[in-house]
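The complex appears here without one of its protein chains, the remainder shown in place.
Labels for the chains are A and B, by order of writing; each one numbers its residues from 1.
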Amino acid sequence: MASGFSAYLRRDLLLAYRRRGEAASPLIFFVMVSTLIPLGITPESARLAEIAPGIIWVMALLATLLSTDSLFASDYQDGSLEQLLISPQLLAMPVLGKVTAHWMVTGLPLTLASPLLGLMLALPAAGYVPMMASLAIGTACLSLVGSVGAALTVSLRKGGLLLSLLVMPLYMPVIIFGSATVQSAIDGFAWSGPLAILGAMLAAAIALCPLAAAGALRLTSIN
Amino acid sequence: MNWLSNWSPSWQWFHRLGSPRWFYQTTGRWLPWLSLLALALLGTGLVWGLGFAPQDAKQGNSFRIIYLHVPASFLALAGYYIMAIAGAVGLIWKMKLSYMVMKSAAPIGAVLTFLALFTGAVWGKPTWGTYWVWDARITSMLILLFLYLGVLALQYAFHSNEAGNKASAILALVGTVNIPIIYKSVDWWYTLHQPATIKLTSAPSMHPDMFQPLLVMILGFYCFYVVALFLFTRAEILRRERKTTWVKELVLGEPQS
Partner (left out) sequence: MPNTPLLSVERLQFERDDCNVFEQIDLTVGRGEIVQIEGPNGAGKTTLMRLLTTALQPTSGNISYAGQSIDLCRYEYLSDILYLGHQPGVKMTLTAEENLRWMAADSIGSIQDALAAVGLAGYGDVPCYNLSAGQHRRVALARLLMTDARLWYLDEPFTAIDKQGVSFLENCMSDHVKAGGAILLSTHQDLAIDGVRKYGISPHADQRGQ
């Protein structure tokens, strides 16, 4: 059972490594779109600092969303998804492996690159550690929730846009508590509370999302 | 399904319930009465609420939109659960009728949610001086509308009816798990950012003279919802079962046994 998890984790990491350019695009998107903010709103540090936590979180969400579409798409096209569906193992474990790989090539790099954006958007010093902590946990939630949407839309030709419609409402709690973590740290309050809630959401998502995604793949991907 | 059919008498109603034909015929008998009841309740509630209930001390007559706003919000949320439960029954027992109910509940719920938002905005203008504020309840309602739209969009994105049903049932269930989380988060987010100027009149503190017509309206909306759900589901049944003999007989007006 665990072998399904690690086998798919390793394979998807290898596939992402072979297509480094493609795998890096969410990160590049994250950095580039964030530079539009000072251009579009104001270069004034005081005002940027005010909105920086929210901006960084929204951009991280969009960057994750951008790459969620491809989670099962290539497996569906080349037939490996069908092979996965008829393998004797529990389907949720390979799904969890794939989602973990997805987080490692999107959420994790975003988390690591976020201090750079913090600098550019004049994020106050107290916000850096909470930002990285909340991004690390929060993007994992986003990947997991996104996997359900990706599974539901994998057999649709233009599933990408629909996918964002489906999962965006489900992302809202994550973004509320994610940016709240950073904001309360900047305002000088304890930030462990919202972060703990994010952690609880992650725990629930790990338990439920792979099952829902597996069910969706089984019921809707092959007709 | 074998274990189900072996279960005999106590499960029989459940099987009959799963038959679109039985549903069509039974609801056909109920519909006139239900529609009458819904009309009576809505009529009474509207006349009572708009004509006779006392004015609000602070808001004057503008508060009267509550008689549409609150029932619509109630049904919008309840409708989501009805949709999700119908979807779950469809997934678990592979019951076609249940999918039809789910498919019918989605547009009704979406319209009710939109109505709740719209009446809220109309109410907001005289009360808060603006059509839109990021109030916790309004924001949750907006997210609910997005959830409905997602289910609807997914339903019609598939070429195959069946795949669309299964997919939107799964999405509705995922949404159900999320709704309490979303509502709690939005509540928490709102208290964190709450501007001090906005306060809503909450239902329990209402004067009984105002509250009683509201109760009638809520009951009326429930009846109306059931009528709408029945009508939508019946239309869906006819569409899906158009090849069966009983529908052909029905449409051609031949006598039914």
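Here is the rule we go by: contacts are C-beta pairs under 8 Å (C-beta built on N, C-alpha and C of every residue); 3 or more make two chains touch, one makes a residue touch a chain.
Model, not experiment: these values are computed from the prediction.
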Of A:39, A:86 or A:190, the one touching the omitted chain in the full complex: A:86
Residue numbers in subunit B that touch the chain omitted from display: 160-162, 240-241, 243
Residues from subunit A at the interface with the omitted partner, ascending: 7, 11, 14-15, 18-19, 74, 77-80, 82-83, 85-88, 222-223
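The rule we apply is simple: only the chains that are shown with their structure count from here on.
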Centre distance in Å when subunit A and subunit B are each reduced to the mean of their C-alpha atoms: 32
Touching residues (chain side subunit A, partner subunit B) in the complex: 148, 152-153, 155-156, 159, 162, 165-166, 168-170, 172-173, 176-177, 180, 201, 208, 212, 215-216, 219-220, 223
Subunit A-facing residues of subunit B, complex: 91, 143, 146-147, 149-150, 153-154, 157-158, 160, 162-163, 166-167, 170-171, 173-175, 177-178, 181-182, 184-186, 188-189, 192
